[in-house]
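Worksheet: the structure to be examined is printed underneath.
Every protein chain of the complex appears in place save one, which is left out.
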Amino acid sequence: MSAADWLTVQEWQAVALSLRVASVAAIASLPFALLTAYALARWRFPGHAILNGLVHLPLVLPPVVTGYLLLLTFGRRGTIGAFLDQFGIVFAFRWTGAALAAAIMAFPLMVRAIRLTIEAVDPRLEQAAATLGASRIWVFLTVTLPLILPGILAGLVLAFAKAMGEFGATITFVSNIPGQTQTLPSAIYSFLQVPGGEGAAGRLVLIAIAIALSAVFLSEWLARMLASRISGG
Amino acid sequence: MSAADWLTVQEWQAVALSLRVASVAAIASLPFALLTAYALARWRFPGHAILNGLVHLPLVLPPVVTGYLLLLTFGRRGTIGAFLDQFGIVFAFRWTGAALAAAIMAFPLMVRAIRLTIEAVDPRLEQAAATLGASRIWVFLTVTLPLILPGILAGLVLAFAKAMGEFGATITFVSNIPGQTQTLPSAIYSFLQVPGGEGAAGRLVLIAIAIALSAVFLSEWLARMLASRISGG
Amino acid sequence: DVVIFAAASLKNAMDAVAADFTRETGTKVVLSYAGSGQLAKQVIAGAPADLFISANEAWMDQVDREGLLQERRDLLGNSLVLIGNDPRATPVDLYSGTDLAAMLDGGKLAMALVDSVPAGQYGKAALEYLGLWDSVAASVAQADNVRAALALVSTGEAPLGITYATDAEADPRVSILATFDAETHPAITYPAALISTDDEARAFYDALSGEAATARFEQFGFDVLK
Amino acid sequence: MLSVRFQHQIGQSRIDAAFDAPAGVTALFGKSGAGKTTIVKAVAGLLRPDSGRIALDDSVLSDSSTGRFLPPHRRGIGYVFQEARLFPHLNVRQNLLYGRWFSRRKTIASLPQVTEMLGIGHLLNRKPAALSGGELQRVALGRAILSDPQMLLLDEPLAALDEARKSEILPYLERLRDDLAVPILYVSHSAAEIARLATTIVLVDAGRVIASGPAAAILSDPATTPLMGAREAGALLTARLGAQDKDGLTRLDSRAGPIWLPHIDRPIGTELRLRIMAQDVMIALERPVNLSALNVLPATITDLTRTEGGIQLRMDAGGEALLARITARSARVLDLHPRKQVHAVLKAVSVAPGSIGTTPSAVQPA
Partner (left out) sequence: MLSVRFQHQIGQSRIDAAFDAPAGVTALFGKSGAGKTTIVKAVAGLLRPDSGRIALDDSVLSDSSTGRFLPPHRRGIGYVFQEARLFPHLNVRQNLLYGRWFSRRKTIASLPQVTEMLGIGHLLNRKPAALSGGELQRVALGRAILSDPQMLLLDEPLAALDEARKSEILPYLERLRDDLAVPILYVSHSAAEIARLATTIVLVDAGRVIASGPAAAILSDPATTPLMGAREAGALLTARLGAQDKDGLTRLDSRAGPIWLPHIDRPIGTELRLRIMAQDVMIALERPVNLSALNVLPATITDLTRTEGGIQLRMDAGGEALLARITARSARVLDLHPRKQVHAVLKAVSVAPGSIGTTPSAVQPA
């Protein structure tokens, strides 16, 4: 019995969409998370505490609230949404909106993972690179970045997993349009809302688990590669 | 205008309960998170991948699903719940259940933060401690633990923030009983479910933000103390 | 104390009813609001609820099958409306020829989850009854509850939506364009049930049909079923 | 007595170690990358040898045939690593006292003694991040000593230190060697340090022990000279402090005759050992006059060996072996050959203070 038989077309779409949303959310937020983590770890600037607080917000707020705030800012009539609309960038009712919601919900996890590893990098190695002629950006690219790969990997996994499970903010922001914005959690939620839907929900839950575990295993394997790359002969 | 005037008794209870739930969730899960993180970072054992996957599950699953699973296992009629009930340990529909739900939802964040710092500890320092006569447990207590304090702190903050914002699993597991299981996010949700409730919800959101930011600021300050303790004169 | 599990959409009305009751009798009432499905599962799992008021019959039936109910009755009714986000919009006629798609003009029709959340199920049934479903099915944005659907319209994200009349009336940023005829969808009923054998609980259960409660429910736009 | 016999493959390098380290100082000497640190690590239990057996007296530390492997914290060692490895979160005092928490004995040394000797008293409240390279190394040494070990493993403990500081620490290490009947494994590139401290020398090359034995024998053995470097060849002489002369010289009485050296601050009667470098000894056929060299020891040539850039001469002076390194031209001009009677001429100031040590009381140099 193949997965294709086991799932309805709509469920199959939800699986595919969730995969896409989670991957895009994790990867697209990486540069921002990297920059934010670096700024928080290394720079002292007036807005430091504010930025740090802001990053944690999606964790603190109930997801619906985050979704609602997203709707207010990134919706077509939202301040940012209306602006971006001029350039043809639309989030509302699109899978891109689901990715945005997931990325924002996962952002604090990613930033923290990366920040922790940045703080663990020995600044003396970065100094050594500078004495060899590397400018700040080159030091970052050739020394800091390779050394924080474990944190980046951890951040990506956390973000991917979180994005796979994100529901509240996503459905509030982009609602549930089968084939367009219906992610796995939305589909699961629908099933749980009807008496006797637990079986169907359970099936989708198993799929979500399988996908996320694969991602986790892959990341562990990569991390082990990285580690042996450093200690290796 | 004091906060007491500004909030109804019931809202005030929700604030107090959220604080209690988040603190207990963060602190009570710390030992388990520490052990799990250490095992994942340092030990190689057959169930390694499974344990790692399991830890990530609460992230992957939609919160309602986690809440539902908690209800099934820790509810009065659930397998574990019924067992614990014999010893007077009850989670279902108690604030302890809210703390359990929050702790489980925050667990992956805490474990990952701690694990990342454990992996960054220079094993040569632990070897040095061993040559000076410290057994494994003493090495952990006197060298590893102090060196991973930044990760523990980060884990506590993430867990606290997540616990402050946790909604789906909590309301599904312990419902939304004012004074007993109604946390801030549940209260916010209630307001958002009725016409004209946005104002009241907004007020509670501001309180949640204020509390979480205080926790974040406090942790930053502690982290800076820790850092200066190491580089200090 | 009396502990009541009630569908979240009843919050405003039930808060008022409970306050009245407490003033009258001195009995404290504790209200726990969540989705009907969540509450039903909790009741089944042994939640300390004395009363349960569901937003649809299906979940109440589910609890009933577990043999947990002392008594149940249909308490409230509601009606379904088509809303728009333009406050100056003129009312429309809803019939099989209504060109909803044209009114949407490429936008979305906001509803609650059409297969699982009651408001969505009623809305879909009504549109099907009118033969309009197929023309808009692809444009439906389904929210996880009625309030979220309402929010989509009131923020202007979706030009049209289908919600309960109670929700729509309370939001000044949306206008009611039409009310669905009662025959277009199954009756919207909020069943209430007594779970505990406690006297105070029964007193509250009875009071739900009293004059004071009836006035409150009507104040918030519900139909009180006799 | 520490007995080390093990084989281990580390990366492309194969380590094959076999030697005994009696109480006293056993020096591991060898080129960079020879395997010294690896050997020390195996003794410490930080590395589990592929095969072999390491035992301290009656207690087996590791034995691949029985699978026994005592973990590092139960080996009672004090290890000074090649890199300092101080605990960054503890201040200097806490670092120094770290081992105390786990040791039962508490005999060797007190904190004030050790900080005084190492000159780190003013650093006690600093964190390692605020120390200089040499300061780090001194704290690491203090930490190992204060842990009251049953065996000291010192991996180039003085490499980052200036001569002045070294000459304060060396007598202390000497005292440790003599007061404690514990083996000390000492890795160093400095032949002077080794000559002064070592009772046993183990020469390591490309992972293998190529010579090991009592220090005096190894240092004066022409066969090992190329390994230690010709400049490092020298004889170890035992002497007794005979008199403190008024003009600031100290007279030592040795079997080879009296030797005058610049003042040595030890009581009369102290047994000392001095290392007389082959290159510091001149050969005269008759007793020289009007020369500033005070020490002229009659000796009989026992053999001549050709070494890199010259001739190494072994002599017998009253039963003590002496070495001299001279040019081939001088050997020819003076017509030197075995059994010829000569005078070994030695400047009083040529014996480096760093190479005068006390005789290990626990173990007599062979």
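When the chains are written out, they are named A, B, C and D in that same order, and each has its own residue count from 1.
One rule holds in what follows: contacts are C-beta pairs under 8 Å (C-beta built on N, C-alpha and C of every residue); 3 or more make two chains touch, one makes a residue touch a chain.
Note that this is a predicted model, so its numbers are computed, not measured.
Colleague: Which of these touches the unseen chain: D:Ile145, D:Ile184 or D:Ala324?
Modeller: D:Ala324
Colleague: For a quick check of understanding: of D:Asp63, D:Glu156 or D:Glu320, which residue touches the chain that isn't displayed?
Modeller: D:Glu156
Colleague: By the contact criterion defined above, which parts of chain A meet the unshown chain? Give residue numbers in ascending order.
Modeller: Its contact residues with the unshown chain are 124-125, 127-136, 138-139, 142-143, 146-147, 229-233.
Colleague: Which chain D residues would touch the chain omitted from the figure, given the whole complex?
Modeller: Listed in rising order, the touching residues are 11-12, 30-33, 37, 82-83, 122, 126, 130, 132-135, 137-138, 155-156, 159-165, 189, 191, 229, 231-232, 245, 247-249, 260, 262-263, 279-280, 282-286, 288, 290-294, 308-310, 324-332, 334, 345, 347-350, 352-353.
Here is the rule we go by: only the chains that are shown with their structure count from here on.
Colleague: Report the inter-chain centroid distance for chain C and chain D in whole angstrom, where each centroid is the mean of the CA atoms.
Modeller: 91
Colleague: Can you compute the centre-to-centre distance for chain A and chain B, using the mean CA position of each chain? Integer Å is fine.
Modeller: The answer is 20 Å.
Colleague: Residue numbers in chain A touching 2 or more other chains?
Modeller: 64, 68, 167-168, 189, 192
Colleague: Two or more other chains touching the same residue: where does that happen in chain C?
Modeller: None at all.
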